[in-house]
Each structure stands twice: as C-alpha cells, then as structure tokens.
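A single protein chain has been omitted from the complex, and every remaining protein chain is retained in its original position.
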C-alpha cells in the first residue's frame, strides 16, 4: 500500500501548477470567457506542446499511457484556477472512446485532437434519458445509399466548437456509436452557455446520410466505451472539484484574515474558523474517496461502480456545502461576479449536474 | 387567530411550575426512581387533589373537559423537571380510551384513577406490530364459560403498577378492547426499566377467562379509541419534549456561563453560543409544530394526521440534536449520571421511541 | 388559542385575494409566473396598482395616509401577495424611509415626501452599507460637512439595491468623528439627480444587475434634507430596522414555490429528493406558525424582540433550500444557464420547463443569508438578547 504520488506525478503537478499560477489569473479567465470561442486557442496549443493533451492516450495511439492518477493531478490544478479549456469534452470523453475503440480512423483523429487542431464532442445524452446512456431514441437506419441518422442529442459539451461528434444511436436494437461531421447536411445545433462559463449544445440530426465507415462500435462494445469514458470523466471532474474546494477554503482563509469588522479580522470569529475547518475537512474527505475510486478503477464492476458513485455523490454534497460557505464567509463580496469565489460555486454546481448528480449516485450506490 | 394562552391556561402553568420548582428537585426525582414503585404515591395523590388527574376527562365523567392545550401546558412543565409519575399511561392513554368509550363501568374506573387510587395501562402493542395497532395477534375467543384471551402484549407502559389493563385483541376478525385485571389467572408479566427511568411490561395472557362485560369496544370503534388516545398522547409527549429542550438550553447557558476555561467562561466561545442559539431555535420550531397539531386536532383525518406526524418527526430530530448538544457542551459533566443534563437526553430518546419514531413519522407524513 | 382567522380577517383576506385577482397587472403576473425578469416599468406598474387601491401605506397609521391595518391584516396582505406570486413590495420607501420621516421628520418633510411614497412617484434606495463596513454598519465613513445651508457629501455606498432606478436615496453619513462610532452619524435624504453622484453597477453571480455602488463627490445637499437631529442618525437607523420585522420570513412566496416544486418532484421518482421536500414542507409549516405566534404576541401587547431573528434565519434558509431543490430537480439540465434574462419569450430553452431558471434563482438567493444582518449576526443577536450570553 502506498498512497503517495510518485516523483513523476509530482513533477506533472508542479508543471501544471506553475502554468496556472503564472498564466491563468482570474482576469485572464474572464477575458477568455468573453471571447467568441469561449476558450483560449493559444493556450490550447500550449497544452498540446506541453504534452498535456496526450496524457491519457495509449502509447500505440501516440500518448503517454497515463491513467486516472495523472489526470486527477491535472484536473485538481485546473480546478484551483477554474480552467475553461475543453479538456474534459475533447480529451477525456471523446478521447477515451477513441483510444479504447477499434475504429479504423482513430489514430488520425487522436492526432488531430492531441495536436490541438480540432475538437470532437461526445453526443451520448438525450432529453429524458436520465443518465441511462445504454439506450437512445436517436436511430441509425439502413437506406439504399448507406445509413441515415435521425434524432436529437442533448447537453453535448463543447458541441458548438466541435468539428466532429461521436453520436450514440440505436440500430437494430443495438446501441451504436458513429462519427459524424458537424457540417454534414441535416446537422443543426443550438448552443447554450453553461453555469461554469463553458457551453453545450443541443444537436439535431435530420436524415443525415452516412456510410458504413462511420461506425465506431456496436452493442455491448458501445456501452463499454461509454462506461469507461464517463467513469474516467467522473474521476476527472471530481478531482477538479477538489481543486475548487481547496481554492475555496484557502481564499476564504485569506479573505477573512484581511477583512476587518468590529475592530478585528473576521477570521478571529470562532464560528467562521470552524466553518473553514469544515471546508478543509470536506475537501480531505472527498480526496480520500477520489483515491479509492482511482485505485479501484480496475476492480470488478460492483466495486468500481460503488466507489465511483460514492465519490460523485460526496463531491456533490461537499462541493455545494464548501462553496456555499465560502460565498457566505465572503459576505457581500461573495455574491459579486467580479470576485472569483462565486465562480467556484458555479463550477461545483455544474459538476454536480454532470454524469448524474448527488441524489442519483446515492441512489445508485445503495442499489449496487 | 390567537396563539396566546388564555388566562386560565396561564394560571394552570403557573400552578404546575410552582410545584415543579418547589417540590421536584433533581435529587428528589433520583430518590423517587430508587423506590420500589418508581413513582411517588404521595405526589400522585397530590396531583389528584390539585385536580390535575381530572384535567382531560369530560365533565360527564367528572373531569374538567380540558383539551390538548391544557395538557400540553402540564406536560411542558413536567418535561422541564422530568416528572416520572405515570400520567401519560394512566390518565392520557387509558383515560382517553375510557372517557370516549361507551363502556358501562367507565365512570367508576375513571373515578378510581383520578382519585389517584389505581392505575390502568393500555396494552395495545405487540412485538413486530410496527405501530400498526389496528391488528393484533392476541385473540379473544368464545368458550362455554364466556370468553378466553390469549396472546402477549409488548411495551405496556407502567404495566407493572397497573391493577387493570385495556387489552386489544382480535375477535371474529374485529379488533376489540377488553378490560382485564392484572391479577386474573393466566396473566403474567415481566417488567423492564425504560431509558427515562420509568418502566414497561411485557404481559402474557394464557387462557384468561373473561365474561362479556369486559368488552369496551369492537371494530372501528376500537380503532377510533386507540387513534384518539395515541394522538393525544403524542401531543403530550411532544409538549414534554419541548419542556426538556427548553431546560436543556437554559441549563447549558447557565453551565457555560459558570464554567471557566482558558481564563474565561466558556460561554464566551462563539461556536458554543451559536450551538445554544440552535438549541433555542429548535425548541421554538417544535413549539410551532405543536401549536399547529393541537389546533388542528379537530380537522379532517389527513390534516390532523399530517400535523401530528410532522410534529412527532421533528420532535425526534430536534430533541436528539438539542440534548446531544447540551451533553456535548457540558463536557465530561454531561455524561455523568449525577448531573441532570444526561437524563434529558434519555427522556428525549425515550420519547422518540414511543408511538413511532422520527423515521416512521416522516415516512407516514410523506404518504399522507 | 385559535388558529383560524376571525370572520372579519377572512373577509379582509377575500378582499385582498379579489384585488390580486383583478388588479395585479396581468403582464407582470405573466412574467413572474414564467420567471422572466421584470423591467423598471413592470415594477412601477405593480406598485402603482397597489397605490391606486390605496394600500401602499399598508403598514402606516391612518394619519399619514396609511391603511391603519392590524398586524394580522398586514400579515394576510403580505402572505396573499406572496401566494399570488407578486414581486415583493419595495421596502425602501414605504417600509424604511417613510416611517422614519413620519416619526422623526418635520412637517415640511412629511408633506414633501410622504405623498410621493404612497403614490409610488418616488423610487427610493438605501445608502447604508459601505465598502469595508459589512455587518459592522456603524463603521461607515461617508462624510457630510456642513457648509452654510448645505451639506457637502463625499464617500461611497455599496450593495445599493436598484439604485439605477432610484429617484432619491436615504443615507447614513458621518457628520462628526467621535470616539463612539455610533455617535456622529446623521440621516439625510439625497436627490439622485444631484451633480456628483455616480452609480456603478455591481453584477452578481447570477449575472443580474440588481445592486450598485454609489459614489458621492462634493455632492451638495440642502440642510433641510436632514432628518431629525444631527448626530442622531444611528437611532433612526435602529428604529428603521426594528420596524421591518415581519414579511422577512417570506412564507407566502415560499409556499407558492413549494407547491410548484412538489408538482415537479412528484413526476420524478426520486425518493431522496422527495424526502428533502418533505422535510422542507415541515420546516416551512413550522416557520409559518412561528411567525403567527410572534404576530399573536404582538397583538396581545407583548414585545417579542430578538426572537424575531428566527424568522430571518429560518426564512432565508428555507428560501435558499427551495432553490437548491429546484436545482436538484433540474438534474443534468441544471448545467444550462440561460442568464438572468432567460430566453425571453422567443427562444425555446432546452430541457424540462422548470429547469432553465433554477440555477439563476439559486444563485440569486445566496444573498439572503448575507444581507439584512447576516445569519451569523442574527445568531449573535439571539445569543446576546434572548439567551443572555
């Protein structure tokens, strides 16, 4: 048993941390959010050059073959400064599907995203699918000219910036994943802002003509690919949340020490001190559950699913509690959009909404 | 709308409070608990002389015809000093059944209990009945010589001191209530201490011979009698709990003001102050729910049951939280049996166990 | 003890209901029902409808043009407005500066300001908080220096709600530097049109522009605008805070919001969320009775003091938790953030109908445990004044 980070992992953390401290101030982030893309294309290129975009890909696909521990290091640091670049969507979600698939074009596509050149989004959800991604209303049917895709996918992360989509649909009662160009005829989308400053899209497919080569996987393989991608993504956003929680208590400590009321720094008030201690404890508790989930990734289905659901459920509860207290202890400043603290709250609420919220996972956990 | 106590109610409170302050010290209570009876027969006589034992009975049965508001005044004050006399069992539970029944012998029996001369206990529960008192495994069957009672009743409050029992049993698929002498042949009991210093009994009936005159009620009338008695008893123990909670925060305020640590009274610590405020708020919140339940006693079934379940659920939650905090803030002294504070915790845990605990009533509430 | 209202109170309630049914402007109602942000004109239209009915002075004595209602009637009026989904009546004029003027102002001031408040011809805002003062209100620094018949005001106020719409502001200003900071504070009325006043928006985390910073640079205000005595402003400010005791529990609005939440959750098959709704319903019903108990005590001549801080604490906790449960009910659709202006009437939001505004409402409500004396301060007050600690 050894729950310490390796030297290599520690080096990665130092590298990411250095970047975040130096090049990702809250003002910089605000500027990025105001831009049309909603992320910084230059920084994305830099991520590529630093090798970060290649971290999780297998060596055969040109990656570093890193696992969830390294990803969690990256995401924890990302969380601390609220990075908005679409790493989760392009690299973790779509990247994992491609990396594990037997899709013929995967090497080129992985190269296209790890080079920072293009984005692929995963369109696996539909309205009302309630986190059950083993089924879709979208359909892929055979026609004289090949295949026809119809349906509407919901909440496609970064969908507005993607040139390609991995879409789940039913074909002969089997779930298939297919690769679709966003500029194909019959594809239309509406982009919505998300609470955490990013964006997602509702994408409709109306008689989109495809050929057999677009099929990535069929049946249980599709479900396995989605399961794997979403599990890893869940670990990533949990690590990101822990970064947010750490930032929340540190910023709150700093703020309450500097803020004077009734002739003394408000950090002198014991009730505030204990609230900050609770925030610290919540972040530590979540970190422990993250460790458990990361280290049980390769265990049997039940163990793995239990540890992921325990983690995600707790992240939802703790994240909300920590960020709400952070806002409360910042007083009026806490609800001001100019201060960073409220944006951690928004990120943590966004994380809870992703991949099943706290209620969903508590319920799932108790049924496993 | 008027949520103030009337002058008459206020006078009753003053009278009870005066008695409790003057004649029911914690040491006195400790002595009473060590006695064989487990309550003070002289005080019980005094309660009778003061008219307290007659409060809830209708005027035709020689009582004052008072309702739940007056009973709640009495019980709130009782709760503040942890009165152990068996008012709940004899007067509220058995008394209510008799008072509302058409039982021929009710006037004499009510006279026998309000005079302080004897105790009657209500034997309506069985092991595993899960608060469903509309059904019993105990059976009343006809025989050549009259009726025969068989079965075992559980958790009969004050059962060891009762000369008579009101027993629920099934007869021809109907619930009946019958009056049984505890010295009848075939009646045996084991007495158990309860957490709050009182006692209850498990009572077995083995071929107990009875005649038709013992039948108090049949069918839906039995259920109505039990419903009414248990609802009123629930209001009473809720009021008692509120008395306990008030005592808890007042005693804790007093203790923390007198207890010095690190060179100052520990009441100076803001975390302790806010915990005491929370204790105060919980007691107020419960009082409001008690008012609602008392005032909706005569409403339709759903309204009445909802308000009683909301009350009992909250009493369980708040009572535990308040008393646990009281113990915690008393530090080591809080867990010492010599101090009164721990006994409030025990009383509040006992109250939660009675008539369906917090979980039971939350569940019931959500299904109404 | 009697939980039901008297016949005359019931008659009064019916009158309020009828008013709300018939005269609450339908375009405002439509927007409120659909979570669409109200414009300044919408707010004026709503308040004018109350004015026209003669009810703007709902908590004022008759002699100043108020309704002279009993505490119970005021409670009924507020609760019914909440149940009908009205926006809260703006407190700044009728509940804040108005009572200060008719209690401490001179005759000239009364006749100058009170009618405009009752007609909602003046939109008032409140200049109390300053950058750096927070819950320690008396540490305020904005200076008013007497110069002939005028005061010259320099300094700044913050968290000024809807200052962008306001015609006048009432301010606490420092007219003297004293050893005890509460002394030396005065209460003054300032026309927002005065040169030297600058209003800068503060955008809150829900993306709304509801509050502002207000900067005063050499603003010259007639000395006649001073209320009462110079240096007694803190007394008037405390009077004002005590005056606004009820309504803060927001029982009516919360009941309305809970009813809708229950409808939504009943469709969801989400036992954990249902359980939370049950507990919230119990909490709300206890809050309602707690408010009625305090009301009863008041009508009975008692003077419940710091106990009413419970209404602030529990009322805001419930308002906040309601919005949290809406967010939970929105599930994955809580991710989408349409912003405070929503999708307007045209664009079709994605996901279930109740989802789009859940998060902005949630974020907006975070302020309630901070403003009006944070909930921590309320607990300090109870600790000191009720428990004597």
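We just call them A, B and C in the order they show up, numbering each chain from 1.
What we mean here is this: a residue touches a chain if its C-beta (ideal position, glycine included) is under 8 Å from a C-beta of that chain, and two chains touch if they have at least 3 such contacts.
Keep in mind it's a predicted model, so treat the numbers as computed, not measured.
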Selected residue (touches chain absent from view) among B:85, B:202 or B:240: B:202
Residues belonging to chain B that touch the chain removed from view: 125, 127, 130-131, 154-155, 190, 192-195, 200, 202, 259-262, 269, 271-272, 320, 324, 327-328, 331-332, 334-338, 342-343, 345-346, 349-350, 352-354, 356-360, 362-363
Touching residues (missing chain, whole complex) on chain A: 1-6, 9, 69, 249, 253, 256-257, 267, 270, 273-274, 276-278, 280-281, 284-289, 291-292, 294-296, 307, 310, 313-314, 362, 365-366
Contact footprint on chain C, counting only the chain that is left out: 271-272, 275
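Criterion: only the chains that are shown with their structure count from here on.
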Identity of the chain that, by mean CA position, is farthest from chain A: B
Chain B-chain C separation of Cα centroids, rounded to whole Å: 44
CA centroid of chain A to CA centroid of chain C, Å: 39
Residues of chain C touching at least two other chains: 376, 379
For chain B, residues that touch 2 or more chains besides their own: 270, 274
